[in-house]
Structures are given as structure tokens and as C-alpha cells.
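The complex appears here minus one protein chain, its other protein chains still in place.
Our next item is chain A:
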Amino acid sequence: MKTFSVSKAVTALMLAGLVVLPLYSNLSGNVFILTLFTRIVILALAAASLNLIMGFGGMMSFGHAAYLGIGGYAVGMLAQEGIGSGFIQFPVALAASAIYALVIGTLSLRTRGVYFIMITLAFAQMAYYVASGLARYGGDDGLTVYKRSDFSGLINLSNRTQFYYLCLACLFAVIFLIWRIVNSRFGLVVQGLRSNEQRMQAIGFPAKRYQLVCFVISGTMCGLAGALLANNTDFVSPAVMYWTRSGDLMVMVILGGMGTLFGPVMGAVVYLLLEEFLSQLTEYWALIMGPLLLLIVLFGRGGIMGLLGRLNRG
């Protein structure tokens, strides 16, 4: 086994960069970059959670943005009702996401392939319309979160640096958890189901139950990202759940490298930085972004991680 590889080096460099970023931001006085990267880290968390079911479990969910909304609305609604404590808001956000994942997972996992993609999409659209109908909580216009989650002095979410490190800690914790899951017996079964469901079932594994548990874990993780995102933007609206959002998350995962531990983080960083860069370059940034995605699909097998792996061998 090689001790050095390009992909490992690049990953380490990226992670180190994420850790020291606030230092740079504080020294240079560039506040914007910290705000941008807080968003990137949160969406990287969401992408990593999607990667757990998509990359390792082979379940192509096209409705993952729904959890971003559910987590966000849990925070927003509780804040609106006067419950500002993060110790209540975050567990509720996670529990709500888990319950939603349990229900739609039970139904969706009866189907496979394209049907699975479509049914998860349909459920996310349903969640979108439910949120649009919540007149008490802003309906279509969304809900402003006037006060960020309060962790009774333990950590101050209104402090940019502290909030950034909280998000980064959550991201690392989730990636560590995914690493443990993927290498556990449970994770090996789920990956086996991706390769050959029939064979796994023949050996005697209850396929659907394993997949469902994986689906719920992933949804709960993404709910955490949703709760953080609502705190980051001080706002939550149905648009968070719109299907193009789910598409964005899928793009991040595939761009970074599906089924790799750090690929989604890489994908989120590159995708969102590219979006930022192109939108500063021209108002019509999507005109470049769209064909770029097409090219990545056509020529970039395995995403950035795959590319780095090939660099190493070549």
C-alpha cells in the first residue's frame, strides 16, 4: 500500500485550509469569505449525508433538500413560538427529519431504480407544497429567524467564528460517523446490497430493513445541516426544499466523487466556489455552469476524487 497519494494530499490540504480559514479571515478582515465558507461547510455536510445513501448505499434520492427544509423549519417554527434554546431546537430538528425519513423511506424503498429517484422527488415536492401552505409560518415568503439558537452560553451562534467552527465540527463529526458506519458490519451489508441485492437477500439479510436504517441515518444528518443553514441565513423558506436544491446536492456528490469519504466535501467546495466565481465574472454564470456539468458527466468519471486517483497512477 502506498503511503503517499495525490488525493490524500489534496484532501489533507483542503481540510487544513478549512480549519485555518477563520484565522485568515480575521487577519485580512475579509468577512465575506467566512460567511461564504460557513455556507459551503453546511452544504458539504448535507452532501456528505446524501453520499451515505447514494454513494455507499446505491439509493439515488432526488429529494434530499427536503431535510434541509425540515431541519430549518424546526428551528424557525420553535423560534417563532418563543422556544429559542438550541438544546430543544436541534434535537427536534433531528427527530423530525428522522421521522420524515422513516415514513418516506418505508414507502420509497418498495421501488427501485428510476422509480426510486422519482418517488423521492415527489415526496420532496410534497414537503415543498406543505411548507408553502404554512400561512402561520410565512407560507411562500418564508420565515425569518429573528434569534439564532441559544446554547445558554456554551457557544454563541451569532459570533461568526464560533458558528463557523460549530459547523465545521458537525461536518467532521458526521464524516467520522460515516467512516465508522461504512466500515462496520452494518455498512458492509448496505454496500453489499448496492452491488447485489438478490444475493444478499439469499444469504439471509433483510435487505429493506438495512436500507431503511441507512436512509433514516442519512436523513437525520441532513436535518442537522438544515438546522445549521437556518441559523446561518436567519431565514428559512420553501425554496430551500425546491427540487433544484436536491439537484445541487446530487451534483456536489457526483462532482466530488460518489462513494468516497471526502468527495462530497470537495464537491461542495468546488461547486459553490465555482458558482461564486462565475457569478462575479458574469451575471449569466449558469450559461457556463450548465455545459460544464455536462462535460464533467461525459468525461470526468468518478468526480474529482477519481481524477486525483488517476493522477496518482498515471
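Quick note on the criterion: a contact is a pair of C-beta atoms (placed from the backbone, for glycine too) under 8 Å apart; a residue touches a chain by one contact, two chains touch by 3 or more; residues count from 1.
Everything that follows uses one rule, which is that contacts and distances are computed from a predicted model.
Asks: If you had to name the missing chain as UniProt does, which of "Putative lipoprotein", "Insulinase family protein", "Branched-chain amino acid ABC transporter permease" or "Cytochrome c oxidase subunit 1" would it be?
Replies: "Branched-chain amino acid ABC transporter permease"
Asks: Given that one chain is not shown, which residue among A:Leu121, A:Val182 or A:Met241 touches it?
Replies: A:Leu121
Asks: Kindly state which of the options A:Tyr24, A:Phe87 or A:Tyr129 is in contact with the chain not pictured.
Replies: Within the whole complex, the residue contacting the unshown chain is A:Tyr129.
Asks: Consider the whole complex, including the chain that is not shown, and state which of A:Val6, A:Ala239 or A:Met289 touches that chain.
Replies: In the full complex, the listed residue that touches the missing chain is A:Met289.
Asks: Which of these, A:Arg110, A:Lys147, A:Arg209 or A:Arg310, touches the one chain of the complex that we don't see?
Replies: A:Arg110
Asks: Can you name the residues of chain A that touch the chain not displayed here?
Replies: These residues of chain A touch the chain that is not shown: 54, 60, 62, 107-108, 110-115, 117-119, 121-123, 125-126, 129-130, 132-136, 243-244, 247, 250-251, 254, 258, 284-287, 289-294, 296-298.
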